[in-house]
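Every protein chain of the complex appears in place save one, which is left out.
Showing subunit A:
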Amino acid sequence: MIIAEHLQKTYSVKVGKGLKTEKQQIRAVKDISLQIEKGNIVGLLGINGAGKTTTIKMLTTLLAPTAGIYTMDSIDAIKYPKEVKKRINMIAGGERMIYWRLTAFENLWYFGQLYNIPNNILKKRIEELFDLVGLKGKENVPVETFSKGMKQRLQIARGLVNDPEYLFLDEPTIGLDAVVSKELRQHVKYLAKQQNKGILLTSHYMGEIEELCDYIYLLNDGILIEKGTVKELANKTFHRKNYLLNIYNTTNDILDTLVTILKSIDPSVIIRQENDGVHINSKDSMSLELSRICTVKGWYIKELYEQEPCLEDTILQISKEV
């Protein structure tokens, strides 16, 4: 398991002031603690400049934290970064992190050599990876002739060449078409759930995070401001409940009766009639009451469900509050 506690990172930056330059300290990450368990997909969210990239760089040992504790499977990752490097890999969005002048095969072979993978194992793994990312038949084609999507597929293969125990995905689907993005999401799920890899994912696509992540950390200005599952985050953010009730042959009388009964239960309730049914916003859970009222009154329910806020709504709401 990855455990990071109170990670901090301060950069020294030279700022030009006329002819002179002045050193300034920028605290990119002020205090971030997180955990990644094997078999889980953890999301790291935040608006631009929140400290996501710096956090990933510290977790992948590319940058040493200024302060904090970071362990991976009980190994002190700050003291022994080489041991950590053997267990991890990173896939970033875009077309970089691969050599354009080499062929697809040569790229994977070269990175395999850097990870010291025995050549017989490496050859078999490369074949499997080409199958997996759909680049079979393109092994000996120079990367510079690849399309953006193909380069990204190769980058995914590169990130898996050392069969890492933990995988860091930094905006992996940026610029990819819908089909490749879907394939990648399916594969990320497979890696976590079937191959027991711990995965950290950052993405600007909320749908992606919502679909994949078991747990989410939300950063703002270098600080962890919220954490939890999608549902937990929504519950923490939205304290009121939303229901949609659709009754067959709804009349004004039915609506007036419903308002009177619901107001007697919760005076703060907000009810509005729309094309798809009656939208009810209440302080407490009301699903039982609503079904009981309909049964007692003999109204036939077409639809009744609690409307869960989507992750995007939750993040937008949290952003407004901070």
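The definition used in the following text is that contacts are C-beta pairs under 8 Å (C-beta built on N, C-alpha and C of every residue); 3 or more make two chains touch, one makes a residue touch a chain; residues count from 1.
Everything below uses one rule, namely that contacts and distances are computed from a predicted model.
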Options "Cell shape-determining protein MreC", "Transport permease protein", "Amino acid/amide ABC transporter membrane protein 2, HAAT family" or "Ferritin-like domain-containing protein": UniProt name of the undisplayed chain: "Transport permease protein"
Selected from A:Met1, A:Val15, A:Ala64 or A:Val179 as touching the chain missing from the view: A:Ala64
Option from A:Ile98, A:Leu191, A:Val269 or A:Leu290 whose C-beta touches the chain left out: A:Ile98
Contact partner of the left-out chain, one of A:Lys20, A:Lys82, A:His239 or A:Lys320: A:Lys82
For subunit A, residues in touch with the removed chain: 11, 28, 53-54, 57, 60-64, 82-83, 85-86, 88-90, 92, 94-102, 106, 109-116, 119, 142, 158, 162
